[in-house]
Structure formats: C-alpha cells, structure tokens
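Every protein chain except one is present and positioned as in the full complex.
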Amino acid sequence: MTIGTDKPAPVQPAPPPSRGARRHGREGTKREVGLLSSVGHIFLVVWAALVILPLLWTFLASFKNNEEIFGNAWSLPGALRFENWARAWEEAHVGQYFLNSVFVVGVSTFGTMLLGSMAAYVLARYKFFGNRAIYYLFVSGLAFPVFLALVPLFFVVRNLGLFNTHTGLILVYISYSLPFTVFFLAAFFKTLPNSVAEAAMIDGCSHTRLFFRVMMPMAKPGLISITIFNIIGQWNQYILPLAIIPGTDVEDKWVLTQGIANINTSAGFNADWGGLFAALTMAILPMIIIYAIFQRQIQSGLTAGAVK
Amino acid sequence: MRHGKYPFVIGFLLAPVTLYVVFVIAPYAQAFYMAATNWRGLSPGQFVGFENFERLFQDDVFWKALQHHGVLLLALPLLTIAIALFLAFMLNVGGGAKQGVMVGVRGSKFYRVVFFLPQVLAVAILGVLFQAVYRADESGLINGLLGGLGMEPLGFLINPDIALWSIIGVLVWQAVGFYVVLFSAGMASIPKDIYEAAMLDGASRVGLFFRVTIPLLWDTLQVAWVYLGIMAFDAFAIVWTLSVDQGGPDGSTTVLGAEIYRNAFVFSKYGYASAMGVALFFLTLTFAALSLRVSRRESVEM
Partner (left out) sequence: MSATPDNTSDLTRRTVLRRAATVGLLATPAAGLLSACVGSGGDEPQEQAEGEKTAENPLGVDPKAPLEIVIFNGGYGEKYATDVHQPLYKTKFPEAEIKHSATQEIATTLQPRFAGGNPPDFVNNSGTKFMDFGALVQDGQMQDLTELFDAPSVDDPAKKVRDTLIAGTVEQGVYNGKPFVLFYVFTVYGLWYSDKLFKEKGWAPPKTWAEFTALLDTIKAAGITPYSYAGKNAPYYQYLVILSTAAKIGGPDVLKNIDNLQDGAWTAEPVKQAAELWAEIGAKYMDKSHEGLIHTEVQLQQNQGKVAFYPSGSWLEAEQTQSTPDGFNYAVMPIPSATSADKLPGTAVYAAPGEGYFVAAKGKNPRGGMEYMRQMLSKAGTKGFIELNKSLTAVAGSSDGIPLTPGLTSASAALSASAQDAFNYRFPDWYKELDTELRTATNALMFGRENATQFVERMQKKADAIKSDSSITKFSR
C-alpha cells in the first residue's frame, strides 16, 4: 500500500500459486499419497492434453490443404504451406482486427474501472436518498439478456451519431460492464475498514481525495481482478460489436471476434479451410503469448479479489 | 461524513448512471414494451397485451429450451467445480511430502498455465475449433482417435441424445481453468495450522480434502456456483456457432438466447422475441436472488 496506513489490507494478495499449501507430512500417509498422486497425475496429463491438442491441431491445420483437413485428423500436413498464412493475413486483416480489439478493450476497460469504481464506492459507503434504488438498478442489469436490447440500442447509438464508431462501441462496452463491476466492487468497498477513512477525513482529506488517494489503493486487489474479468469479457464480446459496427464498409474498424466469425462464414463459401485455420491461429497466438507473459499477474490478480 | 457530501455523491454518480441509463436501461425498457406488441421490426407494432406470453406458454420450443437450461444449471456447475476442485487439489497438495514439505505435483506451474488457457479464447474461436474436434467422421479430432482404436465414430453434434452434452463439454472445457485458479488461491489461503490440527487427529489426505479443504472453501464454491449458474442461462454464443441447425438437431441443444435471436433476427418477430427475453430476465433474476440469499450466510470462522 503506497500511502501510510498502519492497517494491513483486508484482503491479502494470494501468495504465488506455485508455493501451494505447505506443511510437514508424515510417514504414514506416503502410500496413500502415492496412489492419489498417480491417479491424479494421469488426470492432470489428460486434461492438459485436452487443452493443448485442439490448439496444436489448429496450428497444424493452418498448413494443410482441404484434402488433408478433411482426411484423418491425426495426420501431419504434407508440406508447410505458408501461403495459407499469407492469404489469411492479406485477405482476413487479422492484424487490423487485433489492434482494434486491443484499442477498444483497452479504453473501455479503463473507463469501466474508473466509472464503475466511482459508482460502486459511493453506493457502498455513503448514505443518501435513492442509494438503494440506484444500486438495484445497476444490479438488475446482471440479469438482462443482451440481445434483447439490440435493436433499441441501435437507435440510441445512431441518434447520438455514434453508429459505426469505436467511441460508440466503447461507451456501450462500458455501460454493459457496469452492472457486474459495480456489484462486485461495491461489495469490496464495503469491506474496507472505516477507521482509515475516518482518520483521513479528520486530517481534512476531501471526499474525492479520499477516494483516489486512500480507497482506490486499498481496493487494489479487487480492482485488479475485476479489471481482468472485464478484459476477458469485453475481448470475447461478439453480439455488441455486430450491432454497433456491422457495416462492411467500416471493416477496418471491426474487432477480432467479428473478423473471425466473418472468416468462418466466408470459408463456407470459398472453401478455404487452410486459410481459415491460419487466421484462427493468428488470432489465438498473440493471446497465448500475452497470457504466457502475464500469467502470474493475471492469476494472482484474478483470485485476490474473488476469493474474499 | 461532512464536507459537502451531496455534490461529491452526485459528481461521482453522474457519468456512470447517465451512461447506464442511456445505453442499458432505456433499450431494455423499450424491449419490455415491445414484449407487449406484435412489432415485426419495421413499422410500429400494435399493442397486444399478454398475447405473446400466452403463446409462449404453449410453445414447445420454449419449454424445451427451459429444460436445457435446467440441465445446464445442474451439469455445468457440478462438472466444472468437481473437475476444477480435483485439479486444484492435485496442484496444491497432491504432490505429497517432499523433504518434509507438502507441495503440488511436479509440473504444477505448467499445468496451471495450460489449464487457464481456454479462458483467453473468444467464443467465436471456440465455435470453429470445436467443429473440428467434434466432426462426426475420422477427420474429427475425437473420432479420428476412436477410429484409430477401432471404434465406431460418435455423432457428437448430430446425435440428439448427446449433442447438448457436447455443448456442455465445450463450456466446461473453457471454464475449468478459471476455477482451478480460483480454488488454488482459496486452498493456498487456508492456514497451515488447521491442516496440522486435523492431521494430528489422524485425518487421511482424502479426509483432509473433505473435512478441511471443502468446508473452508465453501464461500469460494458458492461464488463459483453463482458465476456458473449465470453462464448456464446464457450459452447462446456457443450454441449458435457450434450446433447443427443452430440449436439442433431437432432443437436438442437450443437455449432461450438462441430462440430469442431466431425469433427476432430470422423471423422478425421482435414482439415475441422480447416476450421470451422478459421470461429469461425473470428466470435469471430469480436464480441470482435465490443464490445470493443462500450464500449470504456467515463464512467459516478461521
């Protein structure tokens, strides 16, 4: 905690997961552990294979031609057909879609966290008329099936002149992430100790200052985990971009999920399966790499808040 | 709290509430109204009161979809939690005693990274990926393997008896990693002394799992159940991209989301689709309210 509070944060960041729960074992449990471990180990290997194999297959399929893709699934590509990749890159604009997704999700996650934590904080820690009503207004949003709102939403976006723009998509992403964000952050802010806030107020700290300088840092674990939730959720969003940036004339603004779905339908017409899997691999690989780099932060951040 | 509370409160709420009302509440309110019209997407519909709902209750497909949500609501959390719990246990305490210290199995770190991987893949990607996994002849990943073992290929997506389970399989496949991480953290935060005390009482490792780990993870398990339950009411994207005939064969994988989408964007029956949406809304709300009520019990004193 950057500011000088003498209280420890109520939620302890999870220890590095690999450390596990350590304790001293005893001789008597050894055989039992051995059995458990071997059964369990097999299961671990199987599950890891279940995760890796489809991804590996996609990678290999990106070098195959149509005959090989629809031949035996377990055969290797006859040649490294890099032309599949070239086609996918040129025709499928995967790079552009990827950058769009990064931009939109980056900005909207930031916006979501800022606005969401402001609302959650006020709702959690201040008594005022209408507090409960606003809180429940937000929470009820958790139960709304998104596509029900699609057509009316279109009107709203269009009338504001935001149709086919990233701004429109970002604002919509923020709005639709608020219920979840407010719900969990409100619960989180409630758990923060009053004493610190009171002390700060006595020191003449303003409400705004208190929030940004004291409460936000204290809520860091929760903020991180909700941020990750939002990134994953918004990254995977498919229906909202389809409603807000549907135009094929604004293809350069599409996000990755739209691009992939579009490539999938065009493969239905052009029968370019190798190209489809090359495009798919291009969409998957950066995610895997980014994830591999940040996995420690992602995992510990994810759990710190949620376990509370 | 003094120092001009209201300007501050209003200042903080203004932007989020405005955005939320404009982009979320207003469209949904319109959708609620639409549910009482026979609007077909273009010119104004006529007000028909509860006619859509009356028709809804006689609609076989609607009940079928509800039934599927029932299956999802049970199977998805049960399978995901059971698998994730077991994997998490293996990764944290399954390695047994090494030099007097309990650790996860060898390679825990690697597994943890791998298990979480599906979480970062978009559903649009999963749809394409699992078409290849489930293909009903030897070009499918699983059937290629079965064929190699001399077994008959299985129609994962085309046999109405197993199609829904194939869909659930994908959902579980994607979700498990997240809960492994969640439970791992929960297990790691269980104080050592509790284990030690239980061990002194002579508890076996399996006993530890059921008598210490599970009760102390109870809160986390409930959080998991609520998340997965809400997921069970959605499942639209994967059903729409993966299943035969979008919800088939023969409606055996359809979910409310798919029927809403079909009625709205294929049949242009926005009124009827909205009525389904309203029904889904109340279902999800009921589930959320119930589970929050149940989970609002005191957590285990540590």
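The chains carry the letters A and B, assigned in the order they are written, with residues numbered from 1 in each.
Note that a contact is a pair of C-beta atoms (placed from the backbone, for glycine too) under 8 Å apart; a residue touches a chain by one contact, two chains touch by 3 or more.
Computed from a predicted model, the values in this text were never measured in an experiment.
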item	value
Chain not shown: contacting residue from A:Asn100, A:Asn262, A:Thr281 or A:Gln295	A:Asn262
Option touching the unshown chain, where B:Phe210, B:Phe267 or B:Phe282 are the choices	B:Phe267
Option from B:Phe62, B:Phe89, B:Tyr134 or B:Phe236 whose C-beta touches the chain left out	B:Tyr134
Footprint left on chain B by the chain that the document does not show	18, 21-22, 25-26, 29-30, 32-34, 36-48, 134-137, 153, 155-158, 160, 244-245, 248-251, 262, 265-272
Interface with the undisplayed chain - residues on chain A	66-67, 70, 137, 140, 151-152, 154-156, 158-159, 242-243, 246-249, 262, 265-271
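The rule we apply is simple: only the chains that are shown with their structure count from here on.
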item	value
Centroid spacing, where centroids are CA-atom means, of chain A and chain B in whole angstrom	15
Complex contacts: residues of chain A adjacent to chain B	12, 14-15, 17-26, 29-30, 32-34, 36-37, 40-41, 43-44, 47-48, 50-55, 57-58, 61, 69-74, 115-116, 118-119, 121-123, 126, 128, 134, 137-138, 140-145, 147-153, 155-157, 160, 171-172, 174-176, 178-179, 182, 201, 206-208, 211, 232, 235-236, 238-239, 256-258, 260-261, 264, 276, 280, 283-284, 287-288, 290-292, 295, 298-300, 302-304, 306-307
Touching residues on chain B, where the partner in the complex is chain A	1-6, 8-9, 11-13, 15-17, 19-20, 22-28, 30-31, 34, 41, 83, 86-87, 89-97, 100-105, 107-125, 127-130, 132-133, 135, 138-141, 143-145, 147-148, 173, 176-178, 181-182, 184-190, 192, 195-196, 199, 204-206, 220, 223, 230, 233-234, 236-237, 241, 256-257, 260-261, 264, 270, 273-274, 277-278, 280-281, 284-285, 288
